[in-house]
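Report on the following structure.
The other protein chains are all here in position, but one chain of the complex has been omitted.
Chain nomenclature is as follows: A and B, assigned in order of appearance, with residue numbering initiated at 1 for each chain independently.
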Amino acid sequence: MKGNEAIAEAAIRAGADAFFGYPITPQTEVMEYLMETDATARTGMVVLQAESEVSAINMVYGAASCGRRVMTSSSSPGISLMCEAISYLAGAELPCLIVNVSRGGPGLGTIQPSQADYFQTVKGGGHGDYKLLTLAPSSVQEMADFVALSFDLAFKYRNPVMILSDGAIGQMMEKVYLPEERPRLTEFPDWATTGTRPGQHGRTITSLNLLSSVHEVHNQRLQAKYRQMEQEEIRYEELYCDDAEYVVVAFGISARIAQNTVERLRAAGKKVGLFRPITLYPFPAPQLAALAKRVKGFLSVELSAGQMIEDVKLAVGSQVPVEFFGRLGGMVPTPEEIEGALRKYFSL
Amino acid sequence: MAKLRGAIVIDKDRCKGCELCAATCAQQVIAMTTAVNQKGYHYAYMANPEACTGCTNCAVMCPDGVISVYRVKVEA
Partner (left out) sequence: MDVKDIIREENLVYKKSRLLTDTPFNFCPGCGHGTVVRLIAEVIEEMGIEHDTVGISPVGCSVFLYDFYDFDVVEAAHGRATAVATGIKRVMPDKFVFTYQGDGDLAAIGTGETIHACNRGENFVIVFINNGIYGMTGGQMAPTTLEGMKTATCPRGRDVKTMGYPLNITPLLAQLDGTYYVTRQAVHTPAAVRKTKRALRQAFENQKNKKGMSIVEVVSNCNSGWGLPPLQANRWMEENMFAKYQLGDMKVDGVLQMR
């Protein structure tokens, strides 16, 4: 099954109530699959193709305000169009899932994979102080597993959640164990605008607070949520790091390739490890800082000009050197190239 | 023969003195006060209450919904 299709099937099984999307390579299979398998007939969920990503994400906003499990999926340029609404979703504290199957930028760029949306995703593509809890799958299995998890985290924090994937993982076919089917929601949170109950006053979904004293308190409440995420939601994976001298830090497709490099070097007796962030926000900084006490250097490997490396440096500080290896324009490195970089920087 | 007598109650502190009610009243019942309300607007009042027939046109026109209308049938 393709990564994109795994997202779609997992959404149906996760009890999604609605999907609003727009075609853009390399993720259109998500919507195609939902239409092809007739998700509406299977679970009654809404599947609607909008006239633009701006419209699609605002349809998500509407359905989310009714307390439903709602999602969209797009790719880099489409996500840029959605950023205003993503800021509104965070400001209005609305849960939803947004999938970004990244492609090479900037501009129209290429349809090949990229990880150059990292900053846009974790540092905020929209306006204002907000954070997107971001999960980075590195396999078709994780594309499936992260959907239900994303809905649950979105509702736990009343915040949009992003699955940051890329063209490679999206188009890649792998065996996948599909999650159990769970029913759609029948009860909705009290904040949801589903029509007031008798005696209940009108509720409001808004991100507007003209009174700054009120808006600051609102922002502080959002920040408290993000602190809680940083306490409770960090996810990462370590391979061969126990006795490693040098560690590659990579997520998504880069981690898959780096894993091959690490295993080859391990076979050659080199003490090399892989640290794979799964949540890009909250970033596993504490864990990296701890690891930095035991290793001699890090190599950040990304399909970009170097973005996650900044967070690695923030975590590691000046304890040990943090080097970078990346490919641009949608070029995907080979394991040998990563090995070359390791040997160059750390004279393995 | 029976005659309709009406009266209106104006929430004077929410009136914005737009004069739409005064202008629309066919019986010239309503005028604007010289005094001002808490927002500093001259507000509407029944300057000529006997002429009011309770037709509700003033209330229908009011963009702020500050007018309540009462009407009763009286034997002339």
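Definition applied: a residue touches a chain if its C-beta (ideal position, glycine included) is under 8 Å from a C-beta of that chain, and two chains touch if they have at least 3 such contacts.
Note that the structure is predicted; figures quoted are calculated from it, not measured.
Check A:T25, A:Q141 or A:T194 against the missing chain and you find that the one touching it is A:T194.
Of the listed positions A:A92, A:L239, A:V262 or A:A341, the one in contact with the omitted chain in the full complex is A:A92.
Within the entire complex, the positions of subunit B that touch the omitted partner chain are 5-7, 9, 14, 16-20, 23-24, 41, 46, 49, 54, 56-57, 59-72, 74. Annotation for subunit A: contacts to the undisplayed chain at residues 17-18, 20, 46, 48, 50-52, 54-56, 58-66, 68, 70, 84-85, 88, 92, 193-198, 201-208.
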